[in-house]
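A protein chain is absent from this complex, but the other protein chains hold their places.
Up next is subunit A:
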Amino acid sequence: MAEPIIRMENIEKHFGKVIALAGVSVDVLPGECHCLLGDNGAGKSTFIKIMSGVYTPTAGEIHFDGAPMNFDDPRDAIDAGIATVHQHLAMIPLMSVSRNFFMGNEPLKRIGPLKFFDHEKANKITMDEMRKMGISLRGPDQAVGTLSGGERQTVAIARAVYLGAKVLILDEPTSALGVRQTANVLATIDKVRKQGIAVVFITHNVRHAMAVGDRFTVLNRGQTFGTARRGEITADELQDMMAGGQELVELEGSLGGTV
């Protein structure tokens, strides 16, 4: 079996009195799609924010590429090859799509001794990448604020896919997407996984998880129920675990099995 590209061990995160994560261990292999599932407030976003350097863990260890790693800043994680689509997207509405696309990773061109933002290249790549995701923009200088929620999400995903050298983290990337764009995102996950990139995929949709996931980790109130491999678990079992077991069985009954 391959070595994990990133291994998180007994990660804890406390926000004052709130214990968001109480010792979660997850590892991600290159070329796999690792799904993180769990109820609202389970701690999924907090967990991946530690992976992407937004938060430093209160306790626990991170190993990246076999070596212990401390991300002090999102920059460190990006430089290590970890790209993230955050639940709240990290997009700036007042700025153009291409400026957002390359925010923090601007392509440069040299003029004499000076380096300038290569707007031409940025615009072209942005348009190309967006077209690949099934969105045709009016123009690369369109402000992100004028895009729909799903279009914004697509820009964020396209950006992360473009930048994600080793690990791609997607926090509920399909929550605002239409059918075609969702299919596109799932296909993209499948494609980058085959290129050997590790994907961490957070979703509330079990069908989406089952469609692309290789392994599944369910979080519940800051703890993990462990990790299951594809084939070891059915969609129904996952669904039950995500909701914390019991209650959903009762709910399901009252809703006539539609959940």
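As a convention for this text, contacts are C-beta pairs under 8 Å (C-beta built on N, C-alpha and C of every residue); 3 or more make two chains touch, one makes a residue touch a chain; residues count from 1.
Throughout what follows, contacts and distances are computed from a predicted model.
Trainee: Looking at UniProt, which of "NADH-quinone oxidoreductase subunit C/D", "Cytochrome c oxidase, cbb3-type, CcoQ subunit", "Zn-ribbon domain-containing OB-fold protein" or "Xylose transport system permease protein XylH" names the chain we cannot see?
Mentor: The correct option from "NADH-quinone oxidoreductase subunit C/D", "Cytochrome c oxidase, cbb3-type, CcoQ subunit", "Zn-ribbon domain-containing OB-fold protein" or "Xylose transport system permease protein XylH" is "Xylose transport system permease protein XylH", the UniProt name of the unshown chain.
Trainee: Among A:89, A:135 or A:185, which one touches the chain that has been omitted from the display?
Mentor: Answering carefully, the residue with contact to the hidden chain is A:89.
Trainee: Which residue, A:74, A:140 or A:213, contacts the hidden chain when the whole complex is considered?
Mentor: A:74
Trainee: Which of A:7, A:44 or A:99 sits in contact with the chain that's absent?
Mentor: Among A:7, A:44 or A:99, only A:99 touches the chain that is not shown.
Trainee: Can you list, in ascending order, the subunit A residues touching the missing chain?
Mentor: Answer for subunit A: residues 52, 54, 73-75, 78-79, 84, 86, 88-95, 99, 102-106, 108, 115-117, 119, 143, 145-147 touch the chain left out.
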